[in-house]
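One protein chain omitted, others in place.
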Amino acid sequence: MTTDNEPERLALLRFPARADRLKLVRGLVTAAVRMCECDEALERDVVLAVDEACQNVVRHAYPAGVEGDAELEILRDGIVLVFRLRDFGPKVDASCLRPGKLKPNALNGRGLHFIHDIMDEVGCLTPSDGTGNLLEMRKRLNPCGTPRNET
Amino acid sequence: MTTDNEPERLALLRFPARADRLKLVRGLVTAAVRMCECDEALERDVVLAVDEACQNVVRHAYPAGVEGDAELEILRDGIVLVFRLRDFGPKVDASCLRPGKLKPNALNGRGLHFIHDIMDEVGCLTPSDGTGNLLEMRKRLNPCGTPRNET
Amino acid sequence: MKHEITRQGDVTVIALGGDVDLETSPKARELLLAAVKDSRRVLVDLSGVSYIDSSGVATLVEALQTARKQRGELALAAVSESARRVFELARLDKVFTIHATVAEGLG
Partner (left out) sequence: MKHEITRQGDVTVIALGGDVDLETSPKARELLLAAVKDSRRVLVDLSGVSYIDSSGVATLVEALQTARKQRGELALAAVSESARRVFELARLDKVFTIHATVAEGLG
């Protein structure tokens, strides 16, 4: 359920794309999901999916030895939470961001599965200044209470 | 205990200066303080002080009816956590940011007390582009474990 | 913020829970001022408060002052650990009657 209006920004987090920063992302995302008063299982799912997307930036966006930032924008579009994650690394073909077949025994390749299993919509946008990659993930929440500020 | 190096950025959060965004700030700050493995009482104190500073931006930085953003940068300087909070409103004289006498019965004026009681250092910096206000708060943590990445 | 209002004898007990912050303290204010208008004895149960800030504290002080103006009483009970520290910073122990438990506050 999306509206025609541009979604409302909850917050924008910029952070060095490093493994030790992911817990900061989780802290923020947890608080953002809680703002929408959904149940705890959904909260955990959304935090996992966003973390996995950020992990991909940490692990894949920049060549080894090169430091770079990630930027996570969190928006609310009615009862849909929208996450826009961007990096400033080399452009990646959107097909790289589609999960392959899930192999329970594999040593990698699970991240994209988690993201696609959990989120309602996942897509690539073009960053406004044309550099880097911008992944958009949308998740409809089912608030227990009434959704607030649904304007 | 500060070092000569420019402190390392943990994260930068930009958010609309509205009361309902403060829980996002607390979620992020809680995670940042936990990263430094200090005890829970100190964690709660730091979260309160940063929240109070953000409240001041929400309540005082912009004229009624005008929307504006706040930006919180969290840095680590050895075992000192540094918070730089900026707004984009009219410039305020630094003397406004010093707490008056604490009156237990008063209906306001507590925020700055909490900030100064909790933080080790509180000061005004000049924002790089000259507009708005930039408050810096520093707090030395006493990590239970060994401080990580103290470079 | 959660809340629950019960009547125990001649005392109105307001239990606040969760975050009492800049966003939610207007609601707390509304509840508390209505209670002190309706009832001569109000007891605020703070055992469920996970976070309270200066605006929450100000709300409690305002409710106390309103109660006194009307010759009523407002007391606090069962202050949660995280609220305790804020009360200490605000020197609220000098302002409020604080009971260890709700039962004690009713006695």
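Read from first to last, the chains carry the letters A, B and C; within each, the first residue is number 1.
One rule holds for everything that comes next: a residue touches a chain if its C-beta (ideal position, glycine included) is under 8 Å from a C-beta of that chain, and two chains touch if they have at least 3 such contacts.
Everything numeric in this text was worked out from a predicted model, so none of it was measured.
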I'd like the shown chains that the missing chain touches, ordered by label. A
The one residue from A:10, A:33, A:58 or A:79 touching the chain left out of view is A:58
In the complete assembly, which of A:9, A:34, A:110 or A:140 touches the absent chain? A:110
With the missing chain put back, which residues of subunit A would touch it? List them for me. 19-20, 22-23, 26, 41, 44-45, 48, 51-52, 55, 58-59, 102, 104-108, 110-111, 113-114, 117-118
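What we mean here is this: only the chains that are shown with their structure count from here on.
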Subunit A and subunit B: spacing of chain centres that average the CA atoms, whole Å: 26
So which bits of subunit C are touching at least two other chains? none
What residues in subunit A touch two or more of the other chains? none
